[in-house]
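The complex appears here without one of its protein chains, the remainder shown in place.
First chain written, first letter: the chains are A, B and C, and each begins at residue 1.
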Amino acid sequence: MATNNYIELKNITKTFGGVVALKNVSLSICKGDCFALMGENGAGKSTLGKILAGIHKADSGETIINGKIIQINSPRDAFNNGISMVHQELSFCPDLSIAENLMLGKYPLRWGIKIDNEKMLLNAEQLLKQIELDINPNELMKNLSTAQNQMIQIANAIATGSDIIIFDEPTSSLSEKEVVSLFKLIKKLKEQNITLIYVSHRMDEIFEICNKVAVLRDGEYVDTCKISEVTKAQLIEKMIGRKIEEYFPSYLDTVKTDVILKVENLSSKGKFEDISFELHAGEILGFAGLVGAGRSEIAVAIFGLDNNVTGNVTIDGNKLSLNNVDNSLENGIVLVPEDRKLQGLALGLSCKENFSLPNLNQFSKLGVLNKGLEQEIVNNYFSKVSVKTDSVDSAVENLSGGNQQKIVLAKWIAHNSKLLIVDEPTRGIDIGSKTAIHNIIDELAQTGMGIVLISSELPEVINLSSRIIVMRNGKMVKEFTRGEANQDLLLRYMTGNELNN
Amino acid sequence: MRFDFSFIKKSRQETGLVVVVILIMTFLTFASDTIFVSGEYVNNFFRIDNLIPNVFTPMSWMAIMAIGATFVIISGGIDISIGSVFGISALGTVAVLQNLPETASAWYVIPLAFVVALGIGMFFGFINGSLVVGLKIHPFIVTLGTMSILRGIALVTITEKSLPGFGKTLPTSFTQNFISHEMNYGPFAWAKLQPIPMILMLLFAIAAAFYLNSTKWGREIYAVGGNEEAARFSGINVNWVKIRVFVLNGLAAGLAGMISAGYYGSANTATGEGYELTVIAAAVVGGASLLGGKGTAIGAVLGALIIKLIENGIDILKEIDFGIITVYVSKEYSKIIIGLAIIAAVAVDRLSSSFKSRKKVV
Amino acid sequence: MRFDFSFIKKSRQETGLVVVVILIMTFLTFASDTIFVSGEYVNNFFRIDNLIPNVFTPMSWMAIMAIGATFVIISGGIDISIGSVFGISALGTVAVLQNLPETASAWYVIPLAFVVALGIGMFFGFINGSLVVGLKIHPFIVTLGTMSILRGIALVTITEKSLPGFGKTLPTSFTQNFISHEMNYGPFAWAKLQPIPMILMLLFAIAAAFYLNSTKWGREIYAVGGNEEAARFSGINVNWVKIRVFVLNGLAAGLAGMISAGYYGSANTATGEGYELTVIAAAVVGGASLLGGKGTAIGAVLGALIIKLIENGIDILKEIDFGIITVYVSKEYSKIIIGLAIIAAVAVDRLSSSFKSRKKVV
Partner (left out) sequence: KKDNKKTISIGLIAKNQTNPVFQAAYTGAKDAAIELGKKYGVEVKINWQTPTDENPQKQAEAIEQLARSGAAGIAVSCSDANILTSTIDKAVGLGSEVMCFDSDAPKSKRFAYFGTDDFICGQMVMKNLAAQMNNKGNIAILAGNQSAPNIQNRVKGILEELKNYPDIKLINNGIFYHAETPEQAAETINRAQTLNPTINGWACAGGWHLFTKNALKWDAGKVKVVAVDALPPELDYLESGHVQVLMAQNCYNWGYKSVEILLDRIINKTKLDNPIIIDQLTVVDKNNSAEFRKNWAKWIGSN
């Protein structure tokens, strides 16, 4: 049996300053496995991957590949040992072309110095074909959408011809269409007997493509199971150490009351066109669509940060002046933005400062802050959404993703709003936190707030929303009620295949 | 649970700076000679008639400007035109006040001085900020341009190159009776101290610290520097915050220019040349991060103090006897020592903060 | 399909700069007088004996330094010590060569000059880079410190303040026969052109353009400036790239210092003071972005050319007749004009690139 083990990690420990990210973790992976790693936010999955990929160096422990102890001190060492990684955080050079980004650090050379541009393009084209992405490799990276970025990242990892590829939440910014291509690709890789380590919070995926799963909890190894021998509920229990009653809260069909938001003919050139819909108090309106369908742009436009937008937005009977955040905020419109690290939080500032940012007026008089009151409000809301932090004064960057997201939610909930727009509220968030956030959204709806929910996770949209609008290429294509919607139907409208079948 | 500890955490860095100040002062006290002045043997460094006139007073305008620079730096910007703004405010103040009779009333003169100096500073700060925001150009470039433009304006408009012009002088209610007022009474009458610049600096520092720490406008500056996009998505008018920090920086440079003008009773077209770099150095030594989001007013004052103490040390020390070896310090070494000090100060800060373990809460 | 269009895209910006150069030159040609020299009527601006000696030659060292600065800026850094590095390299070159006999052989003198000047430049570049990488301090601060330190070292070591020292002179094989060689033959013998600085600049620009565009070392610089994290994840040794750009920048400043020393046959402790800002301005006008990831060697040369043309223009224009009004241009306005030009150049670039619609590929 032991001879079967292709990758063996023994007693890996890794600390960052005072934080123990991995504690004595040992794992064995066989050649050709598609090996899932699961665990809550901050469990240490990415850290483990990064140690294999040479980005972090373990404090202690050994890595054995194919029976040999190897030292991985840099990403280059990892390449040389046939290991590459698809990173969770997208990272590219925006002003360089796709081809160059794909060849970064491994340029084909002519005469040993000059970069062979032709070969670079050729290689890039082949890679793009492999991942089924039809783009000109000369295009600059900054012109790509998030999903395309993610696909390039995947291409980048397979470009090295590695024997071991680590995927760290590759689907968190992909929509169903790309996920399908990715899975096709993974199947191909499996056929080539390439060993895959697959990190994801999405249960269904794990069950679809992986054959084994290991669970980490708080940096410690918990267990490895064969996928065929485990259930979702068991896995969740291993991950969080307790049972979760229900995955999604049961939605209470509140009676429709007054219209709280009315959007008429909202358009923004190149982003979306002719959007009209209504939202009632206490209702959760879901927006489904492929990545790039224009959902986030609508949210941003309603929030008042789009300077090209035209049309009419009425909130609670008042006409909103467009492209004017102040006016939106005054009218009780708030937005939990899509990208928590870019748009949601200033990572270097404290939890409290981040929380207070849109709420400064609540505890200031003539501009002067009442810090005691601020502390009270912060504590109040942090306990309401159960943010876990030892002090509200520690920098948000020290918090796990789930807790960071809760702070973004908290800061907007505190802002006394009538309309809450949440964009990808649970992206990259573990199941425990996810359930908590779903509960919060649901409770808010019950208090009579109107909620717009944008999510690329179809189960999330379907289970939380009372109505669902499907978008494609910047246009509304279909509206479903809660009863009508199912994953298959939505997907067909999203991809434009509604007439087939 | 409810007590606000943020104060202590924020001031941890300032505590470090205070320790550095104390170390430098102790060193200078031991390293400097005992000299014989006004009939007494005293330590050449540690005596009130060295510290106040040679350290605290001339650091006043530098510290005020460093506070201004800190505003901009916290917001994630940089302003290298402050030397020129300082110069043109000082010139403007003198240009206006020199036309008043020498005996003009303080009630008229002093408010006028403030209005002119702060007005000029804020005006050019506003120009800087508007260009940064309006043209979306990196503030380094914008202020590189305005630095040159403002100096050019001073050269073109002030044909005498140095003010007050021939046969003119500033009202004494502004100079001798205000900014350069000499304390020839009280216990230190013999030392003829001129405390006003120092007092103005302290008042400004307190106001700035309050503004940054305890008002919503201050918080907004940290937010914009911490993450501009997140600030925008929190409904903050980022452009306006950016303009505001430049205006405040201009105000600081204007105030500093006015104090300098009053203290020296004059200004010229070269006044403030090269100050931008010293001022930024003071702000950075005081803990401001050029990446934005970090910095304090008190830190800026301490940064300026450290630089001034080093300069004073170079002036005072001729030779330092280390027991085994004796080092001769010449004024020529000042650039080397100050350069080393800037790097060392920031390096120490960097190292000490990387020792403070990063805590993570799950 | 397979043709590499990236070249055209990259040079789009340079095309813009060339257009600006042509516009300025056309304007100056029309705005300047016709004058009578050496028996002929010629355009005061557009003639070889103005353009080469007053524009291209004195822009040589500035352009070389701007290319060096561009390396650092592309990588996302900044270096404000280059003026000092330039000065100390020039001083070092003169300090070494002045001890050789005036008639020393070129085979010995010229290699020695290169070794000394480039060696000094690269050494201090390496120090800068190592401090930035090793202490993780913002390059602005590090080089603010070394700027002061290097100037101090020059002041302390060169007691004469100006070299060559008393009674000494540089070997003619370095000066008259190399850097300041006068072309008193050929079709332009009458103009006594001194083309060597210009030729060295062109060679350096070509080498730098090749390095940046077509070698992996060059592309690594763009990658580090574009996204440091991505570069690191791709196996690029980011620290080494950062040290490398500072070394290259030092090399450029050293080469520029050597050329200046050879051209003027001397150097002094003030040589290069304040150059850092002009050089950074040239790099930025040439399209380098202080946010990193953008910039080209040819752009830097064009940026330097634009600044030098404006300086030349200020001396040429006395009055510009716009038909309706006549504007009198006084040299006193030069600082204002140059400041405006810097901001305008970058603003035009910014606006023009925001007009090029952002394409998004779906």
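To be clear about the criterion, a contact is a pair of C-beta atoms (placed from the backbone, for glycine too) under 8 Å apart; a residue touches a chain by one contact, two chains touch by 3 or more.
Please read all numbers here as calculations on a predicted model, not as lab measurements.
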item: Where the missing chain makes contact, among the chains that are shown; value: B, C
item: From C:103, C:159 or C:326, residue that would touch the chain that is not displayed; value: C:159
item: Identified contact with the non-displayed chain, of B:238, B:267, B:280 or B:341; value: B:267
item: Positions on chain B where the hidden chain makes contact; value: 35-37, 44, 49-50, 53-54, 58, 155, 161-164, 175, 180, 192, 260, 263-271, 273-274, 311-312, 315-316, 330-332, 334-335
item: On chain C, residues whose C-beta touches the chain left out of the figure; value: 32, 35-37, 44-45, 49-50, 53-54, 58, 151-152, 155, 159-162, 166-167, 169-170, 175-176, 180, 192, 194, 260, 264-266, 268-274, 311-312, 315-316, 318, 329-332, 334
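Everything below uses one rule, namely that only the chains that are shown with their structure count from here on.
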item: Rounded Å distance between chain B and chain C, as computed from the means of their C-alpha atoms; value: 33
item: Parts of chain B lying in touch with chain A, wherever the complex brings them together; value: 1-2, 4-6, 9, 214-217, 219-220, 222-223, 226-227, 229-237, 293-294, 357-362
item: Chain B-facing residues of chain A, complex; value: 16-19, 41-42, 218, 303, 305, 325-326, 328-329, 335, 337, 342-350, 352-354, 356-358, 360-361, 364, 367-369, 371-372, 375-376, 379, 388-391, 393-394, 398-400, 403, 411
item: Chain C partner contacts - residues on chain B that touch it in the complex; value: 78, 80, 131, 135-138, 140-142, 144-153, 155-156, 277, 280-281, 284, 289-291, 330, 332-340, 342-343, 346-347, 350-351
